[in-house]
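A single protein chain has been removed from this complex, and every other one stays in its place.
Showing subunit A:
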């Protein structure tokens, strides 16, 4: 049923969203790598005044095993206020939770008890395949005319192309394939948009056969993973331009466009350069003096030399730890960019007020393939994994990081076990900085043997909402 007044978590502009009250709960996707027990949506208490602060306060198992939960998103967000097809009286209430391995999409209702999400619908892999021609669903964004869901694989045994499916806003039925003309695009991963400019952007990882059994060394050194961005017309659903980063820059993954709807730039993280194992962050922007799109590399993070004896088999020949930038996140005010270095175990904060010239303003080390840096709250526990999925509160003051990348890849880079932990970092000043919160460090047994991936904050966060008003 619709509301009489707009959902209070919808904001017309990013500036207003930044004034939103702090989140009281966080939802985390947790999965069992062995696929013996069900994956789960885990609820964390993020209210510092609560006796359960920093602890697991809710747990909802999935109905099956082996889904491999990964990313997920809300049924509706601030884009519901967009003027072309407004529907501001729906509720931000349902979590759309894809199983990256099973291709099942789950819908959880976070009402009436937000600590106990209830499963209300399962879209079976067959429905996604029959109606949209896709499998391995990944990113979820609440769009103006439906819920957009990217997928890495094709249907009916086809490895690709991957692409985007559209779900109905109300029934969550799969309405179909989004693309009217995909041009040269074959590989898929993330997507987001510049709504007011009718622009959609997609990035590239690999097809299911390239990722599901682990990263394939020959493919990587052969530069066969994705290395391009695609720009689309959001209104006509047609491919407009492919921008190649250069094939040494393997795997441009997370896309973070400016929240300000008048701007037309965004950031994408590249996992690794096969030339020197460095990682990088790129800016996409309009071509100078043209209508097309261009990319500029704005951040380089070098590999760190290491004793081969300390490295997993995959990395021994190189004698270095790659930073592996696997996630990035842009604060709602477009001021700070957070960059996860999952290999070296570091979260970096850059001031990107001038997007072409980021300035490093903060860094926290946790875990890492060699460093195994402990959390200040548990200085005697060396940590495996590193800051990976990063989520930022709407006011930009709190940053949450979880430590698993993707089941098969965790096992290659952290062969002695990646463990499970989730940390909260505080941003102490308007000018940045990053400080681990000693009271917030759920880990290990609290997650009952499951690994933790994406976090979503109650009411919305820096990567959940799009805005149509500056």
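What we mean here is this: a contact is a pair of C-beta atoms (placed from the backbone, for glycine too) under 8 Å apart; a residue touches a chain by one contact, two chains touch by 3 or more; residues count from 1.
Heads up, the rule we're going with is that contacts and distances are computed from a predicted model.
The subunit not displayed here is recorded in UniProt as "Cell wall anchor protein", chosen from "Aspartyl/glutamyl-tRNA(Asn/Gln) amidotransferase subunit C", "Sugar ABC transporter permease", "Plastocyanin" or "Cell wall anchor protein". Within the complete assembly, A:169 is the residue of A:92, A:136, A:169 or A:424 that touches the hidden chain. From the set A:38, A:117 or A:146, the residue in touch with the chain omitted from the display is A:146, counting the whole complex.
Of the candidate positions A:142, A:195 or A:255, contact with the unshown chain belongs to A:195. Taking the complete complex into account, residues 1-6, 8, 10-13, 16, 81-90, 143-146, 168-170, 195-198, 234-236, 261-262, 468-470 of subunit A touch the chain not shown.
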